[in-house]
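Note that one protein chain of the assembly has been removed; the remaining protein chains are unaltered in position.
Note that the chains are named A, B and C in the order they appear, and that numbering of residues resets to 1 at the start of each chain.
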Amino acid sequence: MIAVHFFASIREALGVEHKTFDLPKDVETVEQLITFLAQQHGGTWSEILGKGSVMVAVNHEMAERSARLQAGDEVAFFPPVTGG
Amino acid sequence: MIAVHFFASIREALGVEHKTFDLPKDVETVEQLITFLAQQHGGTWSEILGKGSVMVAVNHEMAERSARLQAGDEVAFFPPVTGG
Amino acid sequence: MKISIQQDDFDIAEESRLLRESNSNTGAIVTFSGLVRDLDNERKVESLILEHYPGMTESSLEKIIAQAQGRWSILDVTVIHRIGELQAGEQIVFVAVASLHRGEAFSACEFIMDFLKTRAPFWKKCLDENGESWVEAKSTDEDASARW
Partner (left out) sequence: MKISIQQDDFDIAEESRLLRESNSNTGAIVTFSGLVRDLDNERKVESLILEHYPGMTESSLEKIIAQAQGRWSILDVTVIHRIGELQAGEQIVFVAVASLHRGEAFSACEFIMDFLKTRAPFWKKCLDENGESWVEAKSTDEDASARW
């Protein structure tokens, strides 16, 4: 299983807060996860998640798109942070 | 008249808090004021007030020993400040 | 060390007292309070809605504080960040650092705020006279954290 969370403007643009599903065999990186999600949900997802400004966290740590994934991971996509 | 104040360790070393007196004609600068005070009170005063670390204020503004004085001025001698 | 993510307002007097009493050798306390401004880009702000990423928020703040502790000698730290809807004038965030000397407390407090602004997963939505919109990240905040 893999859990994917979406926050703030990304959540609103996709209309989804989180998804949990079996990690497909050919999804080994965050980049491949984005491709997989876009295949499932259409080009809008690829456009939204593909933006360079979108930040990625894997297991609560900031991560690159090349970061490797494994079953049990929690992945999150969100826009640049604006707290404080 | 001129008013001279001494603070903190300078006050304690001299045993005087302040003095008010007619400004002598030949005292035109802070340096000359120190010489005049030393003539009146002895070498200890010259030693204490002559130290490079002693700070001088004229009319509540930090001043150099070359600062010019006139009747009505308020002069103060004190050690480096240690507030805060 | 205290990290709290909460909806409720906080009392900076109480927080400062706790920090001050945690170590009798504290000589300096620097605090930062962030407030909801009533004007942003010349628009009248009614309120902000603060969203965060539970779990990651706490761990990212712990990491930022650990980095600060690695750079400066710090006696204690408090970080409080509010979430939910906040009206103009309300407190959003509080960071306080206690140390022996003032230079370390100033640097550590500003460091923590600069990294909170760019690394901690919080997002603000602004409600103003034009409706609602997500606040955009500022490049000046990225610059502020890059200089450390």
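Following the convention adopted for this analysis, a contact is a pair of C-beta atoms (placed from the backbone, for glycine too) under 8 Å apart; a residue touches a chain by one contact, two chains touch by 3 or more.
This one's a predicted model, so the numbers in the text were calculated from it and none came from an experiment.
A.B. asks: Touched by the hidden chain, which of the shown chains?
C.D. replies: B, C
A.B. asks: Hey, which of C:Ile3, C:Ile49, C:Ile83 or C:Leu100 is the one touching the hidden chain?
C.D. replies: C:Leu100
A.B. asks: Using the document's contact rule, name the residues of chain C that touch the chain not shown here.
C.D. replies: Output for chain C: 11-13, 16, 20, 24-35, 37-39, 88-89, 100, 102-103, 105-106, 109-110, 113, 140, 144.
A.B. asks: Name, in rising order, the residues on chain B that touch the hidden chain in the full complex.
C.D. replies: Answer for chain B: residues 5, 7-9, 57, 60-62, 76, 78-84 touch the chain left out.
To be clear about the criterion, only the chains that are shown with their structure count from here on.
A.B. asks: What is the distance, in whole Å, between the centres of chain A and chain B, each centre taken as the mean of its C-alpha atoms?
C.D. replies: About 73 Å, centre to centre.
A.B. asks: Can you work out the whole-Å distance between the CA centroids of chain A and chain C?
C.D. replies: About 27 Å, centre to centre.
A.B. asks: Mind pulling the residue numbers of chain C that touch at least two other chains?
C.D. replies: In chain C, no residue touches at least two other chains, as defined above.
A.B. asks: Can you list the chain A residues in contact with two or more other chains?
C.D. replies: Within chain A, no residue touches at least two other chains.
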